[in-house]
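Rest of the complex left out; these chains stay put.
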Amino acid sequence: MITINEMAKLVNGTVTGDGTVRIKGISSSDYAVEGDITFAVNEESLRKAEKSKASCVMVLREEANYPKTTVRVEDIKLAMTILYNAMAELLPTQEGKVHPTSILGKNVKTGKNVVIEPFAVIGENVHLGENVRIGAACNIGNTVRIGNNVQVYPNVTIYDNVVIHNNVTIHSGTVIGADGFGYVPMNGKTYKVPQLGTVIIEDNVEVGANVCIDRGTFKNTIIGKGTKIDNLVQVAHNVELGENIMVAAQTGIAGSTKVGENTLIGGQVGISDNISVGKNVKIGAKTGVHGSLRDDVTVWGYPYRKAAETKKLHALLSLFLKNMKKIRKLLREIPD
Amino acid sequence: MITINEMAKLVNGTVTGDGTVRIKGISSSDYAVEGDITFAVNEESLRKAEKSKASCVMVLREEANYPKTTVRVEDIKLAMTILYNAMAELLPTQEGKVHPTSILGKNVKTGKNVVIEPFAVIGENVHLGENVRIGAACNIGNTVRIGNNVQVYPNVTIYDNVVIHNNVTIHSGTVIGADGFGYVPMNGKTYKVPQLGTVIIEDNVEVGANVCIDRGTFKNTIIGKGTKIDNLVQVAHNVELGENIMVAAQTGIAGSTKVGENTLIGGQVGISDNISVGKNVKIGAKTGVHGSLRDDVTVWGYPYRKAAETKKLHALLSLFLKNMKKIRKLLREIPD
């Protein structure tokens, strides 16, 4: 718990009302209970927040006369973000509880405050660190290693041997460690290539819903520290994502490709197999990257070019469209 | 139950045979039981339907001599559609049954004729209306509200606070209410933006399989009345879809974007964040929409243009390809 005054300090805000009240949670007005802080960004939400049970409302600096205790700030999204992350560390850790319907294999080791929800199935020789939550109907394969402060939402499937470090969140429907897509055609038949590697997910990674991260073939698929992956993303076998990468929804990264740190990848991007994308790269939405990219470049388009070139090209194509008659005439007039 | 004569009236059809027989269900010949109506669209299916246990066969108007009772119509697909929707309203409601292996939290309220399948987990303070079915191994979060006549197929995950109105169908593997993809980079670290809103799904919505609809950040993600969403679609945080929109498979709609009523969105379309798409808009498959669109326009391409312009552009590019030598020569000849 944290007082309103302490909160205001964190977010560079000004308290109006009783700043000594202790706050237990953050929520929207619709679901706020006593002890919560909520927020209000416009007239409608100001009225909602006023009627809510929240003990404190975060409002814009100029909202001077408000009937509830407020913390007034410049930027509500930023302030709420700071507060949310600070409170995540201050909140009491969950109480451990293994639901009686969950099934744990032989030699499962669990740290303090582990919650295993109903109908979760945990394989043999699995290690779960402290403050881990395994959601309902999750399936955790044999010999999986999960660190501390990891939340796995319901209906997630983690195949054998996958390694997950600390402070990782995995949303529902996601599948980690399924076989990579590898076949060798031989004598008119198609032979499956064994997928013997695993997946390693480093600290502070968040993985969205219905994501697929395939296990490696002969080495491992790696998701670097701090990298964030949005929904419905495909990460193929042997891919190595560096640190602090952002991957927006529905993007696919094909087999054995490496991506450097701090790179930003837009939605529905496709990155070919066996290439290398540098660090600090920016890739616009829907781009098709079929060659390696140096550090610090910004690319866009299908096929990809430097974003500035793609913009020029699109302008040129618009010019062509405007001058279509001229162009047709010109081409007719040039002798073969 | 409905007689064959009553059915024929609904679909503007002609009965051959005993029209007083009562029909209980619709199915394909392979799975038809006595009391079912089936359909036959070609020679092969006519023979199959003849051998099936179906009590009646819907056939084309010209199929005069058929050894089973028939309803003869102009357009089988349309007639079956009318019949299917009419019978959905006529069929007796399901008998309520909460499977003993399902787990219901505190203060769960359920209406009449609620079916909860095995291993479903329902959180605290959840309200389920009448004639609701929650599939096996579904996970329904705390304080979720579900209206009447809602079917949730197995293995669906619905996060806390999500609101679902009436006559909604949600297919398997879908995740509703997971956290939106929001982070603020600050002092070399990446802070997660709290996702405090929820998802509201209005009446008569159907959501396909393995879809993701993220919860809102500070407000709600909204799916308007009558909107239909195909498989593997991404709907990001704060998106507002209007009424009667069709979203084909694998399309992604980025954060805070609004789409107007009756808009048709093809497959694998990407729509950028924070833009506004009008009503009655048509967006061709694979289009990348990165700017707002006025009502009634038809767009196609990546980047998007009016569909007619994109077609012209593609024709022009084909012309360029045919005249490549000429063009290369021309460009060489022009002085710098």
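All chains are identified by letter, namely A and B, in their written order; residue positions are counted from 1 within each chain.
Here is the rule we go by: a contact is a pair of C-beta atoms (placed from the backbone, for glycine too) under 8 Å apart; a residue touches a chain by one contact, two chains touch by 3 or more.
A quick note: this is a predicted structure, and the numbers were derived from the prediction, not measured.
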{"item": "Homo-oligomer size of the whole complex, from 2 visible chains", "value": "3"}
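In this text, only the chains that are shown with their structure count from here on.
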{"item": "Rounded Å distance between chain A and chain B, as computed from the means of their C-alpha atoms", "value": "26"}
{"item": "Residue ranges of chain B touching chain A (in the complex, touch as defined)", "value": "101, 103, 119, 121, 137, 139, 143, 155, 157, 159, 161, 173-175, 178-179, 181, 183-184, 186, 189-194, 196-198, 210, 212, 214, 217-219, 232, 234, 236, 250, 252, 254, 268, 270, 272, 288, 290, 302-303, 309, 312-313, 316, 319, 323, 325-327, 329-330"}
{"item": "Chain A residues touching chain B - in the complex, by the definition given at the top", "value": "26-28, 30-31, 39, 41, 45, 76-78, 80-82, 84-85, 101, 117-119, 135-137, 153-155, 171-173, 204, 206, 208-210, 226, 228, 230-232, 244, 246, 248-250, 267-268, 285-286, 302, 314, 317, 320-321, 324, 327-328, 330-331, 334, 336"}
